[in-house]
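Note that this complex is displayed minus one protein chain, with the remaining chains in position.
Chain nomenclature is as follows: A and B, assigned in order of appearance, with residue numbering initiated at 1 for each chain independently.
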Amino acid sequence: MVNNKYSKLLDNKIMATLFFEPSTRTRLSFESAMLRLGGKVIGFQTRDVSSVKKGESIADTVRTVENYSDIIVIRHPLEGVARMAAKFSSIPIINGGSGSAEHPTQALLDLFTIKEECGTIDGLNIGLCGDLKYGRTVHSLAYLFSNYNINLYFISPASLKMRFRITDWLRDKKMKFKETEKFKEILPILDILYMTRIQEERFLEPEEYEKVKDVYILTEKDLDNTKENFRLMHPLPRVGEISPDIDKSPKAVYFKQMKYGLYLRMALLALILKGNNFV
Amino acid sequence: MVNNKYSKLLDNKIMATLFFEPSTRTRLSFESAMLRLGGKVIGFQTRDVSSVKKGESIADTVRTVENYSDIIVIRHPLEGVARMAAKFSSIPIINGGSGSAEHPTQALLDLFTIKEECGTIDGLNIGLCGDLKYGRTVHSLAYLFSNYNINLYFISPASLKMRFRITDWLRDKKMKFKETEKFKEILPILDILYMTRIQEERFLEPEEYEKVKDVYILTEKDLDNTKENFRLMHPLPRVGEISPDIDKSPKAVYFKQMKYGLYLRMALLALILKGNNFV
Partner (left out) sequence: MVNNKYSKLLDNKIMATLFFEPSTRTRLSFESAMLRLGGKVIGFQTRDVSSVKKGESIADTVRTVENYSDIIVIRHPLEGVARMAAKFSSIPIINGGSGSAEHPTQALLDLFTIKEECGTIDGLNIGLCGDLKYGRTVHSLAYLFSNYNINLYFISPASLKMRFRITDWLRDKKMKFKETEKFKEILPILDILYMTRIQEERFLEPEEYEKVKDVYILTEKDLDNTKENFRLMHPLPRVGEISPDIDKSPKAVYFKQMKYGLYLRMALLALILKGNNFV
């Protein structure tokens, strides 16, 4: 990985990471991707930044930072901020996660993982399981899936069902999907199970979180009821929904997913900053 | 901007940014400037650093960090800290903003902006408007102006007048200045209006802030009463004192100011680390 032929591709380019919400995975993988391509990084990582404290608008923050960088990755707890940032920016903006709404680069790396692991995307039985209401990765992923011919299963407690905005979109696209609360019945037919963490920080009432937090727990034994080529994915972090016993199984690909994420983000930065002819 | 002939000038040099107070603009522009010149950056961005928590003196912090870097940019809420740091340091120290007292590199970039936009500095009618008591940028700028032949107008509420330390200095220097609370009367004669944010975070009493926060608001209509070559500046961030309608006017130069700031800081770093003969 260390000496790749693109290690000077983005020489002299600067990426700004404006993270108004904490992040380990997304920020570090974007920063690593930029550095692996020879680029440089500036940014901040909390809401405790001067501009926010002093009441500056996102528009002004973007119009400032675009002077100091060549591309901006923005994460913000409010939906729509990345879109608004793009409207005011003269340089490219990447959405690094917006509230509980969207996380498009995660969806791209998820799709890339499926392609790499299964060799195809069309024709698969794919289950999205867990917090389909607040989990931003499954929202963005569902939109991407609508470009393929997939049998989709939304597995969640009734209180955390996939948002209407997305199910309506899928119906418009004539996408096949089924909503259910039970995942063990479906497990044997799935090619991909995409587990997600119940997003404790999005709940207003602790009791509501307690009710659903342990609804879906996958153990090593459950893998016996899966297809030979079954693949278990997770955007991470996980809390208790996937037992660590499973990690060593070749069916568990969530750590490979992280590595694919690095490659995907390298490709994305290269494409955006160098166009299609960088290869 | 990306491929400049100085992009390797500071190769192998390290800048340390010691920001004991949050900052977006100043820190990111210094970091971008250093990276654009091929240099590297280390640092911290909050008071929540080990040395502060453990009670270390600024002198010891500087004598530590000077081992790890070639130049230090320091921001601190207390006045005089940058000066003290410089006393103990064997490497160059740049003041990145000291409390509500001084912000010298901002003043330099402001002066550079005026020169670029007006072609001259001498002979201009310049108004500094808003929070002249707590606004550190106007303090440093007033000192710089004293080297030029300028008609200066200090426009502020009575409670936020320019500090005596500075008006006394200007009188000693035989500098022409006028203090007033009304800015619309003066607007038609100004070549430059330098607006500032009322610094909410420096007020001890919220009511005191409320009284003055909306005293000066510039709208698009106000621009009709300005000279053809009038230029509106602001160190940013702004909160409500400049209506966003104005942004698209060629008279509004506050976003260009940001870009000039990057160039100014690049020049400053190059001069300090390479001397006058780097060109």
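The rule we apply is simple: a residue touches a chain if its C-beta (ideal position, glycine included) is under 8 Å from a C-beta of that chain, and two chains touch if they have at least 3 such contacts.
Owing to the predicted nature of the structure, the values given are computational and were not obtained by experimental measurement.
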Original post:
For the chain left off this view, which of A:121, A:175 or A:236 is in contact with it?
Top reply: A:236
**OP:** Would you indicate which residue among B:4, B:64 or B:229 is in contact with the undisplayed chain?
**Re:** B:64
Subject >> Touch list for chain A against the chain that is not drawn >> reply: 2-3, 7, 21-25, 28-29, 31-32, 35-36, 41, 45-46, 197, 200-201, 236-239, 244, 255, 258-259, 261-262
**OP:** Over the whole complex, note the residues of chain B touching the chain we left out.
**Re:** 12-14, 16, 40, 42-44, 48-51, 53-56, 59-61, 63-65, 67-70
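Everything below uses one rule, namely that only the chains that are shown with their structure count from here on.
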**OP:** Please report how many Å separate the Cα centroid of chain A from that of chain B, as a whole number.
**Re:** 39
